[in-house]
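Structure record follows, encoded as structure tokens.
The other protein chains are all here in position, but one chain of the complex has been omitted.
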Amino acid sequence: MGTLDPILEVRDVSKTFDRVVRALDNVSIMVRRNEIVSVVGENGAGKSTLMKILVGVYQPDSGEMYQMGRKVPFPRDPLDALSRGISIVYQERGVIPHLKVYQFLFLGLEEKFTRLGRLQLGKIIGLAKSVFEELGLKCDLASSMYELPPSTQKMVEIARAILSVRLMVGMDGEAEIIPVIILDEPTAPLSIEERDELFNYLLNLKKSNSFIFVSHIIPEVMKFSDRIYVLRDGRVVAHHDLSSEKVTEDQIFREIVGRESYYDLWARYVYSAGAVEGRRVVLSVRNLTKKGYFENISFDLHEGECIGLFGPAGCGKSEIAKALYGEIAADAGEILVDSRKVKLKSEPYARVKLGIGYFSGETGKELFLFWPIRKNVSIVNFDKVTKRPLKIISVISFNAERSLAEKIMKKLRIRAPNVETECYSLSGGNKQKVSVGKWLEKSPKILVLEDPTIGIDVGAREEIYEVLLEMKKNGIAMILVSDDPKEYAILCDKIISIRGGVIQATYTNEEFRRLMGL
Amino acid sequence: MKSEVERLKIGSVIAASIWRLVKVNPAVWAIVALVVIFSALVPDKFLSTSNLVAILKNFAVTSMLAVGPTFVILLGSMDVSYMGIWMFGGALVWLLYPYLGLASIAIYPIFGLLVGLFNGVVHVKAKVPSFILTIAVTAVLAFLTTYVRNISGVLTLIVPAYNFLRESPIPYIPSPFLLALPVIVLALFIMFFTKLGTYFCAIGSNEEGAKLAGINVEKYKILAFTLSGLLTGLGSIAIFVHLGCQTRVDFDPSELVRGLAAIVLGGTPLAGGMGGPHRTLLGALVYVLIFNGLFLLPGVDPNHLKLYVGTLLLGAVIAASRALKGALIA
Partner (left out) sequence: MAQAWLSREWLQRNINTIIPIMGFIALVIALRMANPYFLTSWDSVITLVYGMSWFLIAACGLTLVILMGSFDFSVPSVLKLSAMIFAVLYPSMGFSSIIVAIVVGLIFGFINGILLARFNIPSFMATLATSMVAEGLAQVISGGYTRMITDPAFRAVSTTMILGLPSIFYWAIVVWVICIFMTFMTPFGRMIYAVGSNIVGARLAGVNVKMVRTLVFMICSLLASIAGILYASQIQGAHMQVGVLDMIPLFASVVVGGTALTGGVGGVHRTLLGVLIIRWLDSGLSMLAIDLNVRMIIFGAIAITMAILTIDRRRIRIMK
């Protein structure tokens, strides 16, 4: 076999969920010997579905799979995939914090080192040592996983993936197989320096393994991959061989975003440059710091202004948003709402009292899924739906609750039979609307938005944007954190770029659009 | 033959591991402190041979209640069925003795295993919170024991035929301690020399991650409960002998707390993921030393045992609560 022949290939893979949602549509990708192949795309483009098919978590509806040129069935389950040389390192939750490094390295593989029920610790530690030496990893085998820095944790996870392939394949006696390791957004929790460290490690490992690298961070993809597949809406829209073509970051970015298809949507929301000067400052943040996440963050937010915190995943932007809302506590610095100081350690309820609201697209976390819409709306609006027959007793008026919920349902065009519909039966977009709707009538001074439109379709997105823009027009200030540059372009007046937890630059909306090629 | 260098190396490894043990186990300091304090306050009583033998006996009993459940607590779940296994297992031995003779003592581990298996299956498959489930099981078994005593019209469920077990072949080493030793060794072996210890920690530390690593989480959870029941069943033999070859017939919550307190004092966090039977043994020693020494002091009323036990448990859980920060729990 030549070095250019694919060692792993899938052709025309399609996968549909619930008979409606087409997650993958005739996708074909291949991996060669000793290379790093990147699969890039937005959230929901189908990247993780494809990877889950490769490791046997999902079965495709149609398609073919080839390994070393031979046609093979798709893996039945992760163990089957492993024995064929395919292993995956998950984005998060893969690390088991309290295990020792060597325990974690061999977790699930102990069968091979057990004699008469007794674990051969000496053999395990010996092998671990030699593997670490071979892969160039330096850390104490007896320390616990949580004691290691995040980048080393990731490296140990990768070493574990390689090791498990070796051990599992060795069992079948097919030594020819070259491990294909899938890395699902491995850099998400890492700082810039740690990312470089990880990539140098990968380049070193490339000599004996192949990697599929799933990411949406374009610069690092460009820097380290041999080839790039761009996925959009379940299709491969582009394929670049970086050794033979010249591609720019801009080009890939446009391919990911799919300028044409979305153009109409955000062209309607061209930001009208309303001057914020002279408006009241509702929130000022001074030197806000949380060790290990962000440092010296300062900015002023005016009435009716929206500031976007922009940066790669893991840059600290979502932690800043959480610290503003009190979900996590910052260590140092000042948060002033209407020039009143906010206690850094105070809980979300105290922030709500001061006029800060919070809305994220994670409806599973935020909504009471088994409650009717009515109750989900009134949980932040008790002042609007209660009466006080006596001074110390406040009583919920169900009629007031119902009419409030009806008002919001009408305004946001929430598609549900009535206000008593339980939220779990709503579609994703409608759930999100309920979630944002509860703040609509509350009218907080500041609304913190975290990935407000994650995982919903274009139509629902448009409606959410309209609601948010109207709230903005009514003077509600906003902080936006998202992965989608278009969202910043649509909603934000000012964009603060953050990297490694530090403010890099501040752009106006026009500058940002130009920079992003939008 | 080992070279001098290797021997030095082994020595330093042992020294390092002892240092590590002391460093990560505050219970060791507590043991030292308790011994020093009580030796200073009541030297003649505390350091007397009979008292030291009593400490050893009580240590055996306490650790036998706590070692099994430790494996379940590693998962972050809870198992307090040990009281029920110990009490009703004894009733079963008494009931079956006329038919099985001396072999009826074997019903203890079998019964423990079955109860543990039941707990594990119901907890995992029917998703009942483990604490509530196992405490209900304990209560049911305890009432059953009392019921057996009531209908059989005797005062105690004593089986004198086992009296020979009370004689220790080694002077000063009480026989309950000797009976407990194999259980302790078994627990430590499972923890450190089989994959089970690692798996239980992994599940307690990050259940989803363990699933992603290909571990059959449900199976190993059931296994942990079963193991806990089995070890408790084996350990109950030591308690049975300690009580004079009989079992308790009325439920006493302070006995229930004894096991939990030993686990918590040993430093196995209730959230799971770390610790293990070795820590529980230290915790059991702390517990035994505290109460042994306390009742030697003048002015301490043994009738107020519950108050002291409750306060101790309260203090222990508060002290251990540092490990529980972060997640919002029920």
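Order as written gives the chain letters A and B; numbering starts at 1 within each chain.
As a convention for this text, a residue touches a chain if its C-beta (ideal position, glycine included) is under 8 Å from a C-beta of that chain, and two chains touch if they have at least 3 such contacts.
Please read these numbers as outputs of a predicted model, since none were measured by experiment.
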item	value
Selected from B:159, B:257 or B:284 as touching the chain missing from the view	B:257
Given B:93, B:223, B:270 or B:284, the one touching the chain that is not displayed	B:270
Given B:29, B:147, B:172 or B:295, the one touching the chain that is not displayed	B:147
Contact with the hidden chain (one of A:220, A:305 or A:366)	A:366
Residue among B:31, B:114 or B:128 that touches the chain left out of view	B:128
Subunit B, residues in touch with the chain not shown (by the definition above)	75-78, 122-123, 126-133, 135-137, 139-140, 143-144, 146-147, 150-151, 207-208, 253-254, 256-257, 260, 264, 270, 272, 303-311, 313-314, 317-318, 321, 324-330
Sites on subunit A contacted by the missing partner chain, in the whole complex	325, 327, 347-349, 351-353, 358, 365-371, 375, 378-380, 382, 386, 393-396, 417, 421-422, 424-425, 438
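Please note the rule applied: only the chains that are shown with their structure count from here on.
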item	value
Centroid distance [mean C-alpha coordinates] between subunit B and subunit A, Å	44
Residues on subunit B engaged by subunit A in the complex (per definition of touch)	189, 193-195, 198-199, 201-202, 204-206, 208-210, 212-215, 273-274
Contact footprint of subunit B on subunit A as seen in their complex	78-79, 82, 90, 93-99, 103-104, 107-108, 110, 114, 117-119, 121
